Structures are given as structure tokens and as C-alpha cells.
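Here the complex is missing a single protein chain, while all its other protein chains stay put.
Lettered A, B and C in written order, each chain numbered from 1.
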């Protein structure tokens, strides 16, 4: 038992998106989870189903690490791919914690709850990547835009999981707001 | 001292919008506050400045009633037009309470925080009115749209304060989700 | 319609206590509610039953004003004596808002939830009055004590509703932490 989170992971990525997804989005999201783990990113999410479950399933296939911020008091309600369960039984206010627990954010599809999380990621200065391509929902709609004038960057649109990871690796090399030490080897 | 809130007010309207506004938006928002009070609607808002202060100023000109959900522990930080101050020092999670304290919601301009509040109003089933016309920001952008497919109605766009009030009076006559008794006289 | 909260009320008192009470405690709590209203204090509480309902019932008998911070999303779940309902569907975290919405705090009986509220009132610097006499629970146990060394005062024990009001009137004359203007006439 000799686990050093900060030496194993470059950072934690908040994954936000729809809780009911079709098989194409599920496949893409599992692929994203695998790539995140392979690239030494931990995952934080809402801990339940759809995008949340698929990304964690992918991550655990590759020995990744997953945090689930669930909206219930009972820890056993998280999906089975969650390592660390954090109950935040605060209705929609849990969305704030999902965003703050990550160093950056990736949106996949998404309805009103996901859009609120993109807003919070924007307000808290987190880099935001939005999946597009065959993807519906708010991630496609918001890609390439600015939510308001407080930031000069835009929400970065990525057509594939691979493109999202490349952007993430670029962001984690350059963004001074990310405070975690980045290990040079693993 | 003989005050019966439920007999005096048809309901409470959450007013959401930008915290820094120009004089045209201020004038419109004060007018909205006056009309809300005259039409027996109480106001809930974030308790600070810009849209929040202007709508409360208007309401108090007409003897209306105002609730300020401020993001600080200290009640004295609310603007001077607030009757009841509720401190919710929970960062952006206060937005959830601003929305839930109202029976319907009116958006005026708005940046990322306001957009998150429109999302919550949508999720919680609150009727939403968005001011348009000369107004910038998310209220104009979202007017006439649905945030996702969980509801069949759209965000109602209103060009003037008067039009917003007319819509509100219509909604409060017909919406079965609004549980407050509506007094027939005042 | 010409209601000025700050001119009518000296301040808002958070009433905390047990949600199931016997008839003796109910009688005492109704009496407290009446005296609070007669002495120009508004009431904030958890908005549900037991102590919360009894104090609001008493206050409304005398035309007082009541705020209910309920732990549900649905405003209609407050007891019928509540004027302003603020939903805070954040599980036990709602206790923080019950305390912060008042300028001082009165505890009546109380189990673990009430004790947590006394802790928060202590931390946030609110004057605390605890009912004793025939009263069981944490209000009697904590009366006359300090929760920790951050404050020099003690939780004030009051044997009757009248004694609690006298203490409250004294506190509101002398406590510099209470920032509301106190009207000299009503």
C-alpha cells in the first residue's frame, strides 16, 4: 500500500454530461475514460449513470481513479466504478462541487444541469472542453463560444476523445491556474 | 402590526440578472419592480447590486416586499431596499436558493451566474420570463427557447416590464404548480 | 400595501428546537411566539412542526412575521403559519441558514439538530438564549455554558418566555454585532 495521488495523476478532470445516453455516446465516453486514465488524469463526476458511469467504466479498465459526487446521503448509491464517494445531498448545488473538485472540465452532451455546470466552470476559471461531432445537447451548442465577457478564452470544441485529451495535455502544460505539481514520470 | 403575507401577495418572483447595469437597464428594472409591487408580487433576488438593487428600489417605491439571498454570512451586506435578508454563504450554490425561493422567475440581461439560475428554474419547473428588447446577455438569447426536453413550454420573451407582468398574471391564474393561495382582493 | 420590515421589526430571531413536542412545551412556545411578535421581533425557523409550528402560530396570533427555512424543494411543505418560505433542500446544511437568517437565537428543548444549530450560532457570534425550567433536551443542558473559548459570554438560560424576551430586549439594546437599525417607535 503505497499510493501517492499527486505523483500518479497530473490532475483531476470533472466530467459532466447527460445521465441517459445512447450506445454511440456511451462508446465515445468509455473511450474518453480509458484515455484519461492512460494519460494520468483522475476523474470527478456526479457518480451516477449515463456519461458519469461510462467515463468511470473506461477509466477503471485502465486502472484509473474516479471520484463520485452523489446527490444522496447514502454512499452506496454511487455507480460501481467509483473509487471515492462524496455525498453532497444538496439538490442542484451538488453541481458546484462536481466542478470545483476538478482542475478542468469536459462536457459530453448535456441538459440543463450540465449547462449549469459549464456556467460554474466558466465562473471558477476552469478550462472547459466540450465534445462535438455526433454529440447533441449543450456540449455541441457551447463549443467555440464564451459564456460571458469575464474570460477571453472560449469553450474548446473537441470532435473526438483523442482530441479532448490532446487539448487537456496542452492545457496542463500551460495553464498557471492549475496548482497541482505535475510529475515528470510515473 | 397586522401583516399577512399570503393575503397581500399572489406569490414571490425570483428576479435574476446582471450585477452591473447601464442606466437604460436600470430604468427598465426599476419600472419592473414598481409593477411587481403594484400587482401584489413579492420579490426574491440575490440581495446585492445592479438588477437586484434596481428591482428592489422600484418595489419599495410602491410599498412592495423584497427578499435578498446574499452570498455572505453578514446580513448587513444586503442592499438597502431588502426587507428580509437570508445569508447563504455557499458560493455559487446560493443561486439554487434564489430560484427556489420564488414561484416564478424573471431574467434581465445576465451572465454565467444568471444562466445557471435559468437552468435551475427550468429544472425545478418554475415559469421563466426573459426580458428582451434593448436588453443584452442571456435573457435575450434564451427567450423563446427550451433549455432541454424535460419541459414542453419555452422561456417566455417579454419586450417590456408591462408585458412581463401581463404574462406573470396569466401564469398565476393558470399554473397548477403554484401552490400559494391567491387572494381575490387586497 | 405599505410594509417596511426594518421599521416594523427590531430584528429577526432564529427559533430552534425539537420537531415533536408535548403540550406543555407547545403552550410555552406559543406564548414565546406571541411575545416575540408583540415586542417587534420577526421569527426565522425551520418552517416545519413542533417548536417551529408553535412559535409561528403564536406570532401570527399577534400579527407577527415568520420565515420558514424548509429542507425541501417544494414551498408548499412549510407549516401554515409561515409568511416567507425559503427552500434549502441541503439536508442538515439547512441548519446553517436557519441560524444565519436571525440576529439572535432562542433554543427550546432540542436534539442533535438543535445542538448543531447552537454550535453554528456560537461560531457566527449570534447571542443565544436557551429555555430551561420544565424543558428537557439540549437547551437546558447548554444554558449557562460556553461551547468553546472563542467567546467570553455564555448561553443565557431563561426559565420563562417572558424572561427570554427581556434578555432579548437587553441584547438588542447593547450588542454592537446586530447591524439592523432599531426603530425607536412602531
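By our rule, contacts are C-beta pairs under 8 Å (C-beta built on N, C-alpha and C of every residue); 3 or more make two chains touch, one makes a residue touch a chain.
All of these numbers come straight from a predicted model, not from anything done at the bench.
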Given the contact definition stated above, which residue among C:9, C:41 or C:90 touches the chain not shown here?
C:90
In the whole complex, of C:8, C:38 or C:111, the residue touching the missing chain would be C:111
Among A:65, A:138, A:156 or A:172, which one is in touch with the chain left out?
A:65
For chain B, the residues touching the chain missing from this view
73, 89-91, 93
On chain C, the omitted chain is touched by residues 90-93, 96, 111-113, 115-116, 119-120, 122-124, 137, 147-150
Footprint left on chain A by the chain that the document does not show:
1-6, 8, 12, 37, 40, 42, 62-65, 67, 69, 73-76, 83-89, 97, 100-101, 103, 124, 179-180, 186
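Everything that follows uses one rule, which is that only the chains that are shown with their structure count from here on.
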Chain occupying the most central position, where position means C-alpha average
B
Where chain B and chain C are represented by their mean Cα positions, the distance between them in whole Å:
28
Take the average of all CA coordinates in chain A, do the same for chain C, and state the distance between these two points in whole angstrom.
42
On a C-alpha centroid basis, what's the spacing between chain A and chain B, in Å?
32
Mind pulling the residue numbers of chain B that touch at least two other chains?
124
